[in-house]
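With one protein chain withheld, the remaining protein chains of the complex are depicted in position.
Moving on, here comes chain A:
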Amino acid sequence: MDIVSPGFTGRRRSGTELPPGQYLTHEFPVLSAGPTPHILPEHWEFTVTTETGEVHRWDWATFTSLPAEEITRDLHCVTRWSKLGTDWKGVSLDTLLADVETGADFAMAHSYGGYTTNLPLEDLLDGQAWIAYEYDGEPLNPEHGGPARLLVPHLYLWKSAKWVRGLVLSDTDDLGFWESVGYHEYGDPWKEQRYAGD
């Protein structure tokens, strides 16, 4: 049903094309379900666990010695803000998964603090996803997911798990934290996949 809100004209502020329902911000808002975990790099590790249980492990030193990329991408948060042209540095998941043997179709990202989010494995490959550890030329601060976070900019930002500690690969598409309380399982901002069933 189409209705008009009496007396509403709107404030169309952004000339840029954004995904439907988004507005432009120049700030960097924070959204997470609980307090910010503070993890020291020396206590940090990242693991990839395959569907057969094989574990690949990186500590901070081995992780940061991998080839890193400069990444500039737009971010779209399901709470409706978009921020354009953000600058990151991180390791491509193509690099991290290069020696991982798997036939899995799905990945669950796990974070320090217990957060999880599910993604199709193919969305993490081919230059679409990184483990980022610098933002705007500075080490990533804890509020924004430091020491390192997943960065999957083509999906809503809740998929870019902050404080990431590992990926568990699987043949089945299980639901992560927000996905299991009503958010969309995939989360494409351009298709406005905010909530389950969108």
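The criterion applied here is as follows: a residue touches a chain if its C-beta (ideal position, glycine included) is under 8 Å from a C-beta of that chain, and two chains touch if they have at least 3 such contacts; residues count from 1.
In the analysis below, contacts and distances are computed from a predicted model.
Not shown: a single chain whose UniProt protein name, out of "Paraquat-inducible protein A", "Monovalent cation/H+ antiporter subunit A", "Ferredoxin-NADP reductase" or "Cytochrome C oxidase subunit IV family protein", is "Ferredoxin-NADP reductase".
Residue-wise, the contact with the chain that is not shown comes from A:81, picked out of A:63, A:81 or A:106. Although one chain is not displayed, its contacts with chain A can still be listed: residues 1-13, 21, 23, 25-37, 79-81, 113-114, 141, 143-144, 175, 177-178, 180-182, 195-198.
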